[in-house]
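A short worksheet on the structure shown next.
This view holds just a subset of the chains, kept in their places.
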């Protein structure tokens, strides 16, 4: 799948490569935006048990930092490779002694489709997550960029790979919830 | 109007229910995004007297918190049900002794259309509002989610119902401006 140049080249419909032009309709680009919005809605609404359903059975979910991304997967903060592992993690969250209930609020923006075929999209987006503990004021939690591969299968979008790259090398004290 | 499932089901054009497929064009989805952007532009630009024009004459505007939303409308922080009431509120802002001039900046993101007919859309989006007092640095003000019903009438969008659900149960000290 050809990598779309990352520079200032913007593409108006007539100049996009023919293959991408066919695949990457306005509808699909908006579906991608909404897919991220529903992913965040699931997490922000506390419906953690539905989180793995946004992924393929065999998938990659990683949380790392800008600096550690260069050092490779061995330095990841979180690394999961199946939906079963994701379910296990969610169960662990509920059982953790460190766990203090709170809610998150995602702002997902700056979407860019880096490559597209009929079967897969490579997408990046920025995120900023606020969190709120009961009877407290809302506070900044974490920010960064998603760098994802999204499978297109029979009218559905699912993450094949999701890499959450945090801006700060100092991860927040409790990185328990999915990002 | 059928509620669209909130889970990970994403819809690529071919799989959307026929009725929604007809209504929910890419143009309309972008119009909804821009409608929110213009709503925020009005507030952030301090043109409060134009705020009611984004609503139908008979409408609902509520501000509540996540916790109070479950308790029902009786616990709302703000509740207005006509454009006239909205105009009155704006006049009251100008006359309030607590009022200290400042500007807001909205970030509206994570749009999801929960249902669509030829006459109405149910839309949700996340918001984060910063505020800036003269000669001060910008600060976080409030965040949450909009849960709205938007009427489609003769080429215009207007809020029929707008519920602003704040993330924190501790509302900001001065919740004077429209959200």
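All chains are identified by letter, namely A and B, in their written order; residue positions are counted from 1 within each chain.
Rule of thumb we're sticking to: contacts are C-beta pairs under 8 Å (C-beta built on N, C-alpha and C of every residue); 3 or more make two chains touch, one makes a residue touch a chain.
Treat the numbers as computed from the prediction; the structure is a model and nothing was measured.
Here 2 copies sit in place, and the number of copies making up the whole complex of this structure is 3.
The rule is simple: only the chains that are shown with their structure count from here on.
Rounded to whole angstrom units, the spacing between the C-alpha centres of subunit A and subunit B is 25.
If you check the complex, the residues on subunit B that touch subunit A are 6-15, 26, 29-30, 66-67, 107, 109-113, 124, 126, 128, 140, 142-145, 167-170.
Listed in rising order, the residues of subunit A touching subunit B in the complex are 25-28, 30-31, 33-42, 44-45, 50, 53-54, 103, 105-109, 128, 130, 132, 134-138, 140, 152, 154-158.
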